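As you look at this complex, bear in mind that one protein chain is not there, while each of the others sits in place.
Every chain is named by a letter (A and B) in the order it is written, and numbering of its residues begins at 1.
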Amino acid sequence: MIVLALDTAGPRPSVVIRLADAAFEEALPRDRRASEELLPAIRRALGRAGIGLERCERIAVCAGPGSFTGVHVGLATAWGLSRARGIPLEAVSTLEALAETTRGSGTASVAAFLDAGRGELVAERFDLTGPRARSLAPASRCRADEASAFAGASRVAALPESLVAPAAPPPPTSLAAALAAAVARDPGRVVPLDRPIPALYSRPSAAEEKRGAA
Amino acid sequence: MIVLGIETSCDETSAAVVDGEGRVLSNVVSSQMRAHAPYGGVVPEVAARAHLENLPAVLDAALERAGKRLEDAELVAATAGPGLIGALLVGLSAGRGLAFARGLPLVGVNHLEGHLFSAFLRPGGEPARPLALPFHGLVVSGGHAELVRVEEGGRIVPLARTRDDAPGEAFDKIARRAGLGYPGGPVVDRIAQRGRGDRFPFAIGRSGDGSLDFSFSGLKTAMLRELERRGIDGSPLDPERLDPELVDLLASFQRAIVAALLDRVERVHAAEGMQTLAISGGVAANTELRATLSAWGGEHGVAVLLPDRSFTTDNAAMIAWAGLLAARRGAPTDPAAAAARSRWPLGT
Partner (left out) sequence: MPDVETRTANAAETEALGEALAAELSANDVVYLEGDLGAGKTAFARGLARGLGASEREVASPTFALLHEYAGPSGSIVLRHLDLYRLVDALRELEVLGLPDSMEGAPVCVEWPRGALRRLLPPTVEVRIDTKPGGDGRRVSIRRAGDRAR
């Protein structure tokens, strides 16, 4: 399955086109310029892969948590690409993509950590025994010094690696590359393109909290 | 020619379909959908996340009401600025994705140009009014006050802009300090209609360097002082039961804002002669502004154009139309070229 994967949410954003036998990656700048560079990066990756966008069978995007601007730019762009060509879209948690980077190391369970700002981490544990990482419990927040306790016996994946102490091993691939591989291996649930674009935040919005309380 | 317009510069999510003659085939705005949506699919919040949630439904509704499919679009026009960057990026990114995937041109549109040309759009699926170049435009809103000349060929020449506060913002801040709620423009407009605008003369702000630029912060400060002297501190007041002196004070404040705008219009007319003046932006709904400028136009042989009410607040139809005009003038149309910007004075 030919997959276009976008990560503009994580700290090392990139775009990947994955073919059956090769993957083509283009790195993106970290800051808001990612929004300006995203389309040129997609063009370059498609060019190197020698295909047009319409050959992509699935588009996958990191839907958060992560940089708010990055999450919004990635999701909105991916939605536009999907909606325009009817290409199925998967919106996947950035933490899940991070967990996927440890695949192939024989790990059964992974605790993935990302920076949530304000001295906190956002963390989630995954079971890696199936073809796709499966969340063991909803993502939650913790302090850096609580990370080991949270991970327990699970292998630790963190981005950046120094978020936890001792530092985690550097992920062997980017989030986008891990996401592309996971989706190609076992396509997951697709986002209906006529419904609200589902971003994953580590804090609910004010409206969501009100709805929750109602 | 079918143009798809997308607008997410501030609080509203909007999508629209406009054709090559400026017929507005659809113009969908999230706040209106919210009023009717039984399933709460549209979220009222100052947040880019609201645009992400609203855009699919708003875009689908715009296509459906226009009787078009996405495949029919030949140009995508998305607001690139000015506005809140985080919000702009949602509509602009979605537009970029749509355009790139279909091999379409995309124009990043100046929201103020949308207002500027909105006076030429007609409701009900009628073609747009011919542009009558050269014309002058006064765009007055919550965040902006700009006076420009639009020349043959469509070049926009800036003549005056605000140095500090925009009139809509001045209305909002004064109304809030007077305990009258938000937004301030409409409530002050209603109150002023029964007040005497000549009772408290306020000085018209000048930029101080000989330019025509507007300055409303001095007026705001003077008004704040008047409120303070009368012990008005923001405690809620009933607009229907105000002290007559406060009514006159508010009427005088509004009069001063209108007078400042009229002053620049008159000076430009004296210097270069106006044939047509198009007034737009949220504050263009103000009754006294419309009446004063229309009367002035009548006396001086200047045709004063006001947009139809459906195009005065933020909406994507005006963006689609302005985008089409910009594309015809040679604006860049590579989807990767448009960049979001928080400030974008007209003519720059």
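In the analysis below, a residue touches a chain if its C-beta (ideal position, glycine included) is under 8 Å from a C-beta of that chain, and two chains touch if they have at least 3 such contacts.
On a predicted model such as this, the values are computed, not experimentally measured, just so you know.
From the options B:V76, B:V148 or B:A166, the residue with contact to the unseen chain in the full assembly is B:A166. The missing chain, though absent from the display, is touched by one residue of B:R23, B:R102, B:K220 or B:R255; that residue is B:K220. Within the set B:I85, B:L212, B:L237 or B:A337, the residue that contacts the chain not displayed is B:I85.
Considering A:S67, A:S82, A:T101 or A:S154, the position touching the chain not shown turns out to be A:S67 (whole complex).
Those residues of subunit B that touch the chain absent from the view are 10, 45-49, 82-87, 141-143, 161-166, 168-169, 172-173, 177, 208, 213, 217-218, 220-221, 224-225, 228-229, 341-343, 345.
In this section, only the chains that are shown with their structure count from here on.
Between subunit A and subunit B, the centres computed from C-alpha atoms are 38 Å apart. Interface residues of subunit A facing subunit B in the complex, by the touch rule stated above, are 32, 35-36, 38-40, 42-43, 53-54, 68-69, 72-73, 75-85, 87, 193-197, 199, 201, 205-207, 211. Residues 40-41, 43-45, 47-57, 59-60, 70, 85-86, 89-102, 335-336, 339-340 of subunit B are the ones that touch subunit A when the two sit in their complex.
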